[in-house]
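With one protein chain held back, the other chains of the complex are shown just where they sit.
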Amino acid sequence: MRVRITSAKALIAASALVVLAACGSGGSSSSSGSAAPAGAPIRGGNLVFDALQDAQSMNNTTVFDNNSIWIFEQIFQPLYTVTNNGKGVEPWLATSYTMSPDKKSYTFKLRPGVKFSNGKPMTSADVKFSIDQDRKAKGGWDFLDLAIASVDDPSPGTVVIHLKYPWAPLLADLSIFANGIVPNNYDGQTEAQFYTHPIGTGPFMWDYWHKGQALKLVRNPYYWQRGKPYLNSVTWEDVPSDNTRELNLKGGQAQIDQTPAWSTVDSLKTTPGVTMSLFPSTQTNYLAFNEHRKPFGDVHVRRAISFAINRAALVKAVLFGNGKPANSLLPPQVPFYQAATQGLQFDLTAAKAEMAKSSVPHGFSTEIIVPSGNSDYITIATILQAELKPLGIKLNISELDPNTVNNDEQHFKYDMVLTLWTMDIPDPDELTYFAVDPQGGASSFFTFYNNPTVVKDTVAAEKTTDPAARQSFYNVVQADAAADAFMAFLYYSPYPYASTSNVHGFFVTPLGNMHMEDVWLSK
Amino acid sequence: MTFVFQRLLMLIPVAIGVTIVVFFMIHLIPGDPASTILGIHATPKAVAFLHHEWGLDRPLVSQYWLFMDRLVHGNLGQSLYYSAPAASIIATRIPATLWLLVYAVILAIAISVPLAMIAASRKDGVRDHVVRAVPLVGLGMPPFWLAILLIYAFAITVHWFPTSGYGAGFFGHLHSMFLPALVVAIALAPVVIRALRASMLNVLGAEYITTAKSKGVPAPRLFLRHVLRNAVIPAVTVLGINIGFLIGGTVIIENVFAIPGIGQLMISSIFQRDFPVVQGVTLVFGVLVVMVNLLADLSYAALDPRVRFDR
Partner (left out) sequence: MSAISADGLMAVERQVAPRSVRRWYRQPALAFGVVLLGLIVIAAVLGPLLSPYNPITQNLGQTLLGPSAHHLVGTDQLGRDTFTRLLYGLRNDLRIAFLAVVSPFCIGVVLGSISGYFGGWVDAVIMRLVDIVVAFPFYVLVIALVFVLGPGQRSIYIAITLVGWVSYARIIRSEILVAKRQDYVLAAQSGGLSAVRIMARHLLPNVVSQAIIYGMSDIVQDILAIVALGYFGLGIPPPTPDLGSMINDGQNFMTTHWQLTTFPGLVVVLVGLSLSLIGDGLADIIRPGQA
């Protein structure tokens, strides 16, 4: 029952559990106990979803918080949606598109018969308004739409998007919740008013939000997928305590437990009446080095540390075996992930050799900042402390409250920090732009990493639409980033969800998207 | 009346001092609400944009004036986390906290009255010593530890009460909030028992009781009609004086039991660095404590006229 109130996004270093952060992350493919279909879906029933923390806001263009995102994704839908394997997109509110020969304009056909939950039909004017709103969302998700020059609505069923330059990730960008469709002019309300009781085309519509307690959505009677949603309602309850969520699940007060503690995953797998699912995700955990702090500007020091980390031991101690050691900046569920990139894996001899070549062959003293109360991160730091000792590195663990850790990381006031990333779009660009491009606004994941080759290939991969060419650019990026060890890539972890065994059709994509319209409850 | 007026007048510097402490203490907390909102996306540009939106890029003193200016107009500002008025967010959380407080006080009295009567009825006897010593155990109990044990015993082992939450409707609250209120009451009871016992002994020694006894008034009636009625005032005063501790305890209990009160809101808002909400909640706590203290003071003064001259 640790207080885990940090916002999800805090993720950075923050509550590892919580975190799936900032990105509407997701993961897919099924898992150990994914609910097997038990006959034909039954209509009806109310599902209670125990979430780690309250949502923050329903404004899909400015919010980075996963607990909000996962809820409003049931209300707002984009033109294209992420496929279940998380690597591509499929038509959703649009049915098809055509690209101009110069690759700078896309014409979309909208799905006929789509209505908002107030009964009004969705038209191209709504789409234009929605995407224009996101492009204006400063400090929000506007950065994903930077390549868009303008949006036209020549007829009610057609939308044309004009680009400033050819832009490979366009469909991926359009599949994000931030480009979800809201009614034109917010149905006559102000933006602030609208988002207190939002209207969309999704399977569920607004009922109430008692902040700090629960948020309830009910069936949208005008939903365009025939027969769906199956459930009458979904209620997200705010239950910060791991224990309480587990007890609510076992007691039948809730049907889905978001993020059970890793220490309980094994016992939940064998608990009768409970389905424990581990959905492959795009979550990757990293150890970041601040290159402006000595001696981390020295590539040999970074490589030495990266070699010294026994990732399999971390997976065992932190995730109780439910994850995989990381080899690349990108996780396996992202397109263009290169499994052949070895990365720097555990090799104490190599680590010592790197140290000998470095500016500090006899070791040094340094500090890692860890969010207090985050037992996963504290465990990692404690293990690192022991593993770096043979290199002569004395690691001090400094526990700070989660918000302070984030803040120190973002102001470069750290030597080493634990951090993580989850994808929001089925394209590596969002991560590579952020993590290795110093122009990406975050000085390369707040590390000051700057390798001109890596930057050049990252930019080139955005501007070509040829998948083979993009793959070769991303191979270079992944290999060089690993060799430079600007961060030590630690492990990939799945999304753990526990549900009662009468829940069927529940699935989470590697980006974290959930299609609650597919979920049903058996008796 | 002059005494009352003086006490109210003295509240003005206290109120101003409280706002200064609240404002500056909260802004001294390291960290940044923009980190909460943006998470890993907190690039310097995005952070600067939010700071400007929120007015956090202005000097602290001018932010304080703005805060005071809004405050006198009854405006606590916008929650940075929820982007909604802080006052309305706090208002929706107050009922749960009041429920917990009142419920706990009622339970504490229900525990204390019979025990104090037992102790007072045989002063210095074995029962007296036991009754006085055993509740002291409650004083040293970490509230969240007791809460965990009670949840384990009464919500998991036997399913008498829910493990957490506030419940729905009057009886739902009554049911869900029993364990949380009991935890608070157990910490409170020793103090109330002591005060009740002391004042009961005092009353028992009074002449009218001796007279009543000699007239043959039955013991139970004597206790209820005369002793308890007169003894309860000091106990209430003690409760009033302890309101600060009482409220502080609810902060922890609300978090353990996931009760959506202002204590839980305060902790989550501190973690999120939602300054306007933390300021608002702390002010609400302050107003509550000051008012109850004032009432306790006044009732105490009414009880013991000497106090007036001392102050």
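A and B are the chain letters, set down in written order, and residue numbers restart from 1 in every chain.
Rule of thumb we're sticking to: a contact is a pair of C-beta atoms (placed from the backbone, for glycine too) under 8 Å apart; a residue touches a chain by one contact, two chains touch by 3 or more.
Predicted model, so just to flag it, every value in this text is computed and none were measured.
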In the full complex, which of A:D50, A:D173, A:D401 or A:D484 touches the chain missing from this view? A:D401
Per the touch definition above, residue among B:M68, B:I241 or B:L295 touching the missing chain: B:I241
Of A:M99, A:A125 or A:A317, the one touching the omitted chain in the full complex: A:A317
Specify the residue from the set B:M68, B:L201 or B:L222 that touches the hidden chain. B:L201
Across B:V47, B:I259 or B:A296, the one contacting the chain not displayed is B:A296
Touching the unshown chain, chain A contributes residues 1-3, 242-243, 261, 263-264, 317, 372-375, 378, 382, 397, 399-401, 404
Residue by residue, what part of chain B touches the chain that was omitted? 10, 13-14, 17-18, 21, 25-26, 28-30, 123, 129, 132-133, 136-137, 139-146, 148-149, 152, 156, 184, 187-188, 190-191, 194-195, 197-199, 201-202, 205, 234, 237-238, 241-242, 244-249, 251-252, 255, 266-267, 270, 278, 282, 285-286, 289-290, 293, 296, 300, 304, 310
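The rule is short, and it goes like this: only the chains that are shown with their structure count from here on.
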Using mean C-alpha positions as chain centres, tell me how far chain A is from chain B in Å, no decimals. 40
Would you mind writing out the residues of chain A in touch with chain B in their complex? 1, 3, 5-12, 21-23, 53-54, 56-57, 59, 64-65, 138-139, 192, 196, 210-213, 238-241, 243-244, 247-248, 251, 253, 400-404, 406-407, 410, 419-421, 434, 440-442
Name, in rising order, each residue of chain B that touches chain A in their complex. 30-32, 35-47, 49-50, 53, 81-84, 89, 92-93, 144, 148, 155-156, 159, 162-164, 166, 255-256, 258, 260, 264-265, 267-268, 271-273
